[in-house]
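Missing here: one protein chain of the complex. Every other protein chain is in place.
Let's turn to chain A:
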Amino acid sequence: MSGPKEWAAHAVEVFGQVKPLADRLPQDRFEVVVEDLERLGEASQRLFDRLAHEVGLRQAIHVCSAPQQAPSSFGLAIERRIGGLLRDVEPLEEWARGTGDALLERAAARARDQAPRVVRINTRDGLTLDAFTAGDRTRPAVMLVPPCGMPVELSQRWLRALGEEHFVMTWQTRGLFSPRDPEADMASDVATQAGDLLAVMDALDVPTCHVMGLCGGAVIALEAVHRRPERFRSMSLWHGDYDFGAHSTKTDHQRDVQALMEMGADSQAKATSYQKLMRRPAALATIPERVAPLVIYPYATPTLFHHYCRLNLAIMSFDVTDLLGRVPHPTLVVTSRTDTTAHPEGSHRVARELARARLVKEPSGDHLSVFDASPRLTKLAVDFMAAQHSTYV
């Protein structure tokens, strides 16, 4: 962190990232352990109070020397993320000197100003979705398809990076982000989810675009391109999580998640039972602190989890074998040599079977690190789109 201004911007961003999960939790406070409570306790408390106020967090944040509440994975993910802000105490000392309030106010205003624009759109089956856009709409359009159930904040870095030269669109999965629980029989198949993608394009009046599918989003992108090939110029598929029927090569992680999705999708009662397992701190074992509050969002309540399982199971068990031979679009397929989450072999096969695919094997990376939108990955995406754009116009 280079200075207090950047630190304040980061703090506001972190609080924005934890809010979607916090909004879903029944608990009314979070606890942040501060080692040197005597020296930093008061300043930390005032800082957190202010940040919570700026982003409209419902819960109180309690600064303490030892946690009092039994930890759940959800509370812990948030507490660790916001507690991480105190690792750099220099800005906190500035705060203690009384100059921090104004800094935070400005940072929060700037964050609101730079946030993706929200557009409410309606689906054919009468649901309302939150779509988001970034960048200048006169620029070439890109549709970002995130993995199922992820809050838009997870895609923030991509929206920002691509928004510099493109008009970027995305949306949040049906049924999982409205204040009211979805109907028990809400449609959850891949065709419907691809229909949501098209509905967003229609509502934003975008005739054609590049579609960028990340992890499970790759499957929805493929289905949308297959159904309406004329609406897409090109496609990029990043660390896709693919199913090829009985002959799929999957990692242990993919099989475990799919098994969990099957259980949770089976019934609300089973989802309630399995969701309790995800409340254990052990649920965070393999998730980096930075993305944990976002990634575990769809596990936050039994109902949310049940519908997430229905939607995500549809994606994870959607056999893409037949579809690949029918997609003629130029496609960038990205995986890595070290991805232990989505098996690289899935991407290799997709690249082999698509008519015009270019396979890129990164030296490292997986379906979480891809959301860091590193300069290297951003350049890969932008260069690919530019190359296609010039030949298509």
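Here is the rule we go by: contacts are C-beta pairs under 8 Å (C-beta built on N, C-alpha and C of every residue); 3 or more make two chains touch, one makes a residue touch a chain; residues count from 1.
Keep this in mind: contacts and distances are computed from a predicted model.
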| item | value |
| --- | --- |
| Chain left out of the displayed complex - its UniProt protein name, from "Cation:proton antiporter", "Carrier domain-containing protein", "Imidazole glycerol phosphate synthase subunit HisH" or "ABC transporter substrate-binding protein" | "Carrier domain-containing protein" |
| Selected residue (touches chain absent from view) among A:Ala109, A:Ala259, A:Ala355 or A:Ala386 | A:Ala259 |
| Interface with the unshown chain - residue positions in chain A | 33-35, 65-67, 70-71, 73, 76, 80, 253, 256-257, 259-260, 263, 272-274, 276-289, 292 |
